[in-house]
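All protein chains but one are shown in place.
Moving on, here comes subunit A:
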Amino acid sequence: MLSIKNLYASVEDKQILKGINLEVGAGEVHAIMGPNGSGKSSLASVLAGRENYEVTEGTVTMDGKDLLDLAPEDRAREGLFLAFQYPVEIPGVSNINFLKTALNEIRSYHGKAPLDAKRFLQLTKEKQKLVEFDAKLVNRSLNEGFSGGEKKRNEILQLAMLEPKLAILDETDSGLDIDALRIVSNGVNKLRSKDNAFILITHYQRLLEYIVPDFVHVLYNGRIVKSGGKDLALELEEKGYDWIKEENK
């Protein structure tokens, strides 16, 4: 589904990705781990098309389409979703209006008619239930005054509503207490299917106890330096990142 080949990127002339190669197939869950500053969140930003990140070399394709050639909104419409580490607040824009706009934009890109109000509300209700999202928050302004946990759960609700092909969760577990982590993970697990794929970016093995990955990659200094199965995460948890740093000096 997603194919990253020899990806180099820089921000303000500083090289941050230095030759990433990664293949993600449909139905797979990949975890990307690594110490602070290794380039994990930068990779997410580059894939989503954030300004200021300049790709200097390499290719990224999603189902054969050149992702790097698309504007951020078109990448989203093609089915790339980024659950943000720090979701922004947009005062006065109701969560529900935002969801409706996003959903209908994506539908229209694929030549589908917008959902009518009734069906949209029905869908929202369903998905809310699925990811255990507090109904009250749906009518509030987008993320405004939400707690850290509520913001993260709102990301998962959006994920459920927009049904992307590929979802990247950027440190979705950070700042979550154990209950919130369980709810978020349950949501993701329910959304997993043979047709979609997930990339989990995380520091800690904890998240991977709830969402079990098929592959674990260690990112260090802008490159993937180690890949393995879910056991690799346990090994990292036990030994820390120092040995990785040692090996890649």
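Worth a mention:
The rule we apply is simple: a residue touches a chain if its C-beta (ideal position, glycine included) is under 8 Å from a C-beta of that chain, and two chains touch if they have at least 3 such contacts; residues count from 1.
Simple rule for what comes next: contacts and distances are computed from a predicted model.
UniProt records the chain missing from this view under the protein name "Fe-S cluster assembly protein SufB", selected from "Fe-S cluster assembly protein SufB", "NADH-quinone oxidoreductase subunit J", "Oligopeptide ABC transporter, permease protein" or "HPr kinase/phosphorylase". Contact with the chain not shown here comes from a single listed residue; of A:Leu17, A:Leu162 or A:Leu236, that residue is A:Leu162.
Think of the hidden chain as still there; on subunit A it touches residues 48-51, 54, 69-73, 75-77, 81-82, 84, 87-88, 90-94, 97-98, 101-102, 105-106, 109, 141-142, 158, 162.
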